[in-house]
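With one protein chain removed, the remaining protein chains of the complex are shown where they sit.
For chain A:
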Amino acid sequence: MSRFFSFGRLWALLTKETIQMRRDRLTFAMMLGIPLFQLILFGYAINTDPKQLPAALVAPTQDRFTRAMVSALELTGYYRFVTVGATAGEAEEMIARGDVAFVVTVPSDFGRRVERGDSPVILIEADATDPSVASGAISTLSTVAAEALSRETGEEAQNALNAAKQLSVIVHRRYNPEGITQYNIVPGLLGVILQLTMVMMTSMALTRETERGTMENLLSMPATPFEIMLGKVMPYLAVGAVQVVVVLLAAKALFDIPFVGSLPLILIGVFVFVLALVILGYLISTVARTQMQAMQLTFFFFLPSLMLSGFMFPFRGMPVWAQMLGEVFPLTHFLRLIRSVMLKGADAVTVAGSFGALALFVALLAGAALLRFRRTLD
């Protein structure tokens, strides 16, 4: 039996940790239940491209052009007209109260101007208190307007329509042409769910031993710090694997997320990411004195990583200093990796940078955890 590592000892530790994990029924159920629950909840609830937003129409003359306009807007799915005959004052009140997200004003000379070919104007006022609410709705406008008018005026406007279509290239969304939020959210959710459960569970690893008074006994027996670390984190790799399978299956079955890239590459990426997470959790448990502290440290880490990783807000939209801060979270690199591979079909070479970053996290965190590990009760 080697002095510093023995499979026999590791096996003893693994068996013990696995049994303890399984016997803590509530925690175990949470680890398997939470991913699915969160996926369904957030997958369906979070939508940065909301549709069917309430709108009010202010149109003094209800001619055929106005009606064409309204039905075209409704057909985009973004607008749902709750009033079609409001006065400007009423509409103003409604948008101020938040009853409607848009006020569409068609001036009384709209029809005349169209017939004359004299550039017609429509005013759309959007409640932009939440910018993401309106962006999708507004970006479809020019296309829709041009389309609606060309149908009504006939062939002559065909050229105008073409021009409008070319213009709409600006808002064309690559990899997700229909702007389906789930494509972006679900792969990201995989990362967030893994991060929450893996880090939190392993952050209790050593503090639980200390609090229950079993640490003294464990330290008096011949297990090395490396063996103890592996014994603590490896059972959670297995739990993580189950979570990954659950989330990926649900992504396919419930949200119909495309798997453009290679599945093995996705799985390897997830594996390295989970490894980094469980070791991070373990590192927290070498620092924290109590389970309560471990929990607090986990949340202290969790929130900024959620905000700055590009899960909640576009990474490239943040100021440079925030982007630099974001780079220190494994989640940031994992999100890049999984979105590239899953949605864009990136190959291993393309995502090598993200892989390298995650592997570096694993090495650094494991080194720090082994250094931090207290072999004595001092």
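Details
The criterion applied here is as follows: contacts are C-beta pairs under 8 Å (C-beta built on N, C-alpha and C of every residue); 3 or more make two chains touch, one makes a residue touch a chain; residues count from 1.
Here is the rule we go by: contacts and distances are computed from a predicted model.
With the options "Response regulator transcription factor", "Tripartite tricarboxylate transporter TctB family protein", "Sensor histidine kinase YehU" or "ABC-2 type transport system ATP-binding protein" in hand, the undepicted chain maps to the protein name "ABC-2 type transport system ATP-binding protein" (source: UniProt). Across A:K51, A:R116 or A:R212, the single residue that touches the chain missing here is A:R212. Across A:M30, A:V82, A:I122 or A:A223, the single residue that touches the chain missing here is A:A223. Mapped onto chain A, the interface with the missing chain covers residues 1, 3, 6, 8-9, 11-13, 15-16, 19-20, 23-24, 212-217, 219-223, 375-378.
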